[in-house]
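Take a look at the structure below.
Note that this complex is displayed minus one protein chain, with the remaining chains in position.
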Amino acid sequence: MSGNSFGSLFRYSTFGESHGPAIGCVIDGVPSRIALAEADIQPWLDRRKPGQSRFTTQRREADQVRILSGVFEGLTTGTPIGLLIENTDQRSKDYSEIAEKFRPGHADYTYQVKYGIRDYRGGGRSSARETAMRVAAGAVARKVLDSLVPGGVVIRAAMVQMGPHTIDRSRWDWSELANNPFWCPDATAARLWESFLDEVRKAGSSTGGVVEVVAENVPAGLGEPVYDKLDADIAKALMSINAVKGVEIGDGFAVAALSGEDNADQMRMKDGHVHFLSNHAGGILGGISTGQTIVARMALKPTSSVLTPRLTVDKHGNEVEISTKGRHDPCVAIRGVPVGEAMVAVTLADHLLRQRAYAGS
Amino acid sequence: MSGNSFGSLFRYSTFGESHGPAIGCVIDGVPSRIALAEADIQPWLDRRKPGQSRFTTQRREADQVRILSGVFEGLTTGTPIGLLIENTDQRSKDYSEIAEKFRPGHADYTYQVKYGIRDYRGGGRSSARETAMRVAAGAVARKVLDSLVPGGVVIRAAMVQMGPHTIDRSRWDWSELANNPFWCPDATAARLWESFLDEVRKAGSSTGGVVEVVAENVPAGLGEPVYDKLDADIAKALMSINAVKGVEIGDGFAVAALSGEDNADQMRMKDGHVHFLSNHAGGILGGISTGQTIVARMALKPTSSVLTPRLTVDKHGNEVEISTKGRHDPCVAIRGVPVGEAMVAVTLADHLLRQRAYAGS
Amino acid sequence: MSGNSFGSLFRYSTFGESHGPAIGCVIDGVPSRIALAEADIQPWLDRRKPGQSRFTTQRREADQVRILSGVFEGLTTGTPIGLLIENTDQRSKDYSEIAEKFRPGHADYTYQVKYGIRDYRGGGRSSARETAMRVAAGAVARKVLDSLVPGGVVIRAAMVQMGPHTIDRSRWDWSELANNPFWCPDATAARLWESFLDEVRKAGSSTGGVVEVVAENVPAGLGEPVYDKLDADIAKALMSINAVKGVEIGDGFAVAALSGEDNADQMRMKDGHVHFLSNHAGGILGGISTGQTIVARMALKPTSSVLTPRLTVDKHGNEVEISTKGRHDPCVAIRGVPVGEAMVAVTLADHLLRQRAYAGS
Partner (left out) sequence: MSGNSFGSLFRYSTFGESHGPAIGCVIDGVPSRIALAEADIQPWLDRRKPGQSRFTTQRREADQVRILSGVFEGLTTGTPIGLLIENTDQRSKDYSEIAEKFRPGHADYTYQVKYGIRDYRGGGRSSARETAMRVAAGAVARKVLDSLVPGGVVIRAAMVQMGPHTIDRSRWDWSELANNPFWCPDATAARLWESFLDEVRKAGSSTGGVVEVVAENVPAGLGEPVYDKLDADIAKALMSINAVKGVEIGDGFAVAALSGEDNADQMRMKDGHVHFLSNHAGGILGGISTGQTIVARMALKPTSSVLTPRLTVDKHGNEVEISTKGRHDPCVAIRGVPVGEAMVAVTLADHLLRQRAYAGS
């Protein structure tokens, strides 16, 4: 109830602060006899790792994950999987300013009010560092999905908007993601974003963005109405990511302006299977997956760590100013891409297990 | 795990189908000695009740709630509160068509795939009828909040967009809600919506909408990072409502285009208290309430029950057409307004109890 | 978290007080397409019903159960099952004494301390009346078990000790249960108990007892170590029953005096299957069912509602005396028999669903 676990049947609990000795998690609920090794997790962590381009924070973390339990002779045993990553780059810097002042737009103030104490070093628990364990859990969730779903489940994400600049969906090409540091599927947009973000970065400013997560080959029937609908749980999963302020499924907010005729995804038969003529629903109806591709989007705010001084107060109730020098992310949405994928993966793995439990007699 | 409960400490479980004998719920986790009577719940149900204007379904339900337990001599006893509403208007009509065919955009198909059986009468469990119990639970949550928070918590909602037509926020007037059947705070917009929706209705079509929920006087410190953030739980709560496809907190998707300077809500002191100069965050930072007004929005899709025939398939895999005659909601977002309020109320009550449990030593 | 629900995947929540208008429950997690009707539940309720002999309380309740949801055309639909029983025999009697005084050995004092208020009529929520819903949920659990386990699961209970008088296990005959009002499997013991209990009853006194629950044909592999072991969950289930003060699995407390050689249930092969030569373990090893018969026992205390005046205090802190006249159970363990069965049934159904969720790839 204290908020550091996610999921019900595929459930993981994370711990760790930005500048503590280590971060880690326990994953409980992985079926037995699934092949699993550190090499299944590490590549996903490497994609999230900071410092890979000039557009993400320059913190240098090896992010080397160790499996401490739950695997025997290369297979899961059905017992909990303990994962650990040592923190290696905890620069000893001067924290006296943020120890005293609340950065506007950060969790500094609310953690102080809620807990009466906070580990201010690097943001403590509220740091995006915690998302490394989300990505690790997501990697294990992918193994579960691929092991239990024939053909496997493909979960990918891309950035579709940076600041005011959106992509052109007609140019969407998944292979472009490897060619730019933004996970942008539109080569033309990526070039524009590069110059835009360079300006933002040089100005010591920051910008927001929108990430789209797409899950293909998800079996129909996942989701537990009426409160644990698949879309409700995806909404929670994505909204729990640092900086996210909005979540959409399928057409999202655009449905408000649609007519019922246009919104309804009509159905035909194809090769003996139900086939939808469109996907306004984003693969979910009544909270249950339809078998179509699941489409979810999330909007991430710009970090408030900016060079321009901002008005704030300190712990003692004095009115002060604050500005952020040194390393920071000009667009935190970039690093949100692998995290968004991971959260959809853990949500789907959880619902897959739930569906197995209740499968009709 | 089967999805019919919401909340952790303030937790309620609902049951009931559209055309069964009754719907009901159990609310577990109400502190003792709070004044509670049916008269505290009924007015909220009456606001949600269908058939109050020509713009909502013409189903006639008394929606008379009975408290079956948990209250003694006018006060809660700390034991579970059972609530029951008999279904009175289950018109015996001919269901042969929807028993066989899947309405596109409805949960018909997914319920059939998931469960291998469905109560098709009036939509069964997937009907919006279930939301009556959400409103009832929300009414009890309001009593909890008002009892435990000095000054009480005010939770209101309004429709801010119908179809393509948005309100003008400079004309926002809460008192206007009583003057139109749309919960619209902008009198000018309400007049436009009326003619727009009449056309939609007469055409046998439907339209979507956006609802904004606002909670005032919420104590700072509510929310359990990192997975049970207050905004994550609100997102789940709202996304679990029928027809909702998008959720925003504060500036929502607009944050993507903002700079870090503009997005940061700066802080000053006022009368010895922290005072924010803006509220882009919608009252939540790092998943914890700031003490500012909480602002959440949700987008509801148009119902797919429309007069124009739509392509679909039937249970036997035949390609067929379907169209909906008879009573339906031209804009389901209207009835989403009291439901959205209720879901924010139960989420806040739940987090208030959690905060009490963990309050520092 | 407020304690009125049991189970995780097969989960039910009860509500209702002894003298309120009704008691009821919501069962969430029943797989779809299982045949279910009131007639599947009523016979189990009838076995628990008070007033069936002079040895149980003379309260007269029809205990007529209604299914309010979750069943369509005779089959479960996968949606929650609402059950309701109206209270019909709430004699209006004079409660002024127990409203003021705490009966020693009852929950009167602790409910008052915990909640600051209590519905004292008939014991309110702490009354054994709540166990009717346990039996109803148990009946549904039996249907789930019988539907999902080939050959079905047989869950029976018997009283094996009344007051100081134990049965002779060599005379155990399940068919004897129908021949006496004590669920006693030993005809000789039953005769002794009858005269013993008549004396207790006439003296306005009460006595305790021990109930043994036996579950046959339980599949091997149920139980989730290390905290949700099958025996741990059975222990919780039985200890949650009114008046229970001790729980044993298999040999129970007798294991303390055994040697490791004697305690180990040796294994041989029989018809290609593992076969145990004894069952000291009561069918559970390492918290997981072995496939052997599960054996659990519970000790129930005598009710403290006795004629002899007892020293106590009242709400105002005065030292007073209290004695109980009128209807009461001279041996509450008798009515514990069907309740013990039911609690084992719901625990097994829950663990069966959990096992299905995690079944290896």
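Note that the chains are named A, B and C in the order they appear, and that numbering of residues resets to 1 at the start of each chain.
We take it that contacts are C-beta pairs under 8 Å (C-beta built on N, C-alpha and C of every residue); 3 or more make two chains touch, one makes a residue touch a chain.
In this text, all values refer to a predicted model and were calculated from it rather than measured experimentally.
Student: Which residue among A:Gly82, A:Gly152, A:Pro181 or A:Gly204 touches the omitted chain?
Tutor: In the complete complex, the chain left out is touched by residue A:Gly82.
Student: One chain isn't shown here. Among C:Pro43, C:Gly151 or C:Gly317, which residue touches it?
Tutor: Looking across C:Pro43, C:Gly151 or C:Gly317, the contact with the absent chain belongs to C:Gly317.
Student: Determine which one of C:Ile34, C:Ile98, C:Ala132 or C:Ala235 touches the chain that has been left out.
Tutor: C:Ala235
Student: Can you name the residues of chain B that touch the chain not displayed here?
Tutor: That gives, for chain B, the contact residues 1, 9, 29, 31-34, 78, 147-148, 353-354, 356-361.
Student: Considering the whole complex, not just the chains shown, which residues of chain C touch the missing one?
Tutor: Contacting residues on chain C, toward the hidden partner: 1-6, 8-9, 14, 102-107, 109-111, 113-117, 125-126, 130, 161-164, 200, 205-210, 220-221, 223-229, 231-240, 244-261, 263-269, 272, 274, 277, 280-282, 285-291, 299-306, 308, 310-313, 317-319, 333, 354-355, 357-358, 360.
Student: Just checking the interface: what residues of chain A touch the absent partner chain?
Tutor: 1-5, 8-9, 11, 13-17, 20-26, 28-30, 32-33, 66, 68-70, 72, 75, 77-82, 84, 114-119, 124-125
Throughout what follows, only the chains that are shown with their structure count from here on.
Student: I'd like the Å distance between the centres of chain A and chain B, where a centre is the mean of that chain's Cα atoms.
Tutor: Each chain's C-alpha centroid was found; their separation is 26 Å.
Student: Roughly how far is chain B from chain C, going centre to centre by Cα mean, in whole Å?
Tutor: 39
Student: How many angstrom between the C-alpha centroids of chain C and chain A?
Tutor: The answer is 46 Å.
Student: For chain C, give me the residues that contact two or more of the other chains.
Tutor: Each of 1, 9, 29, 32-33, 78 in chain C touches at least two other chains.
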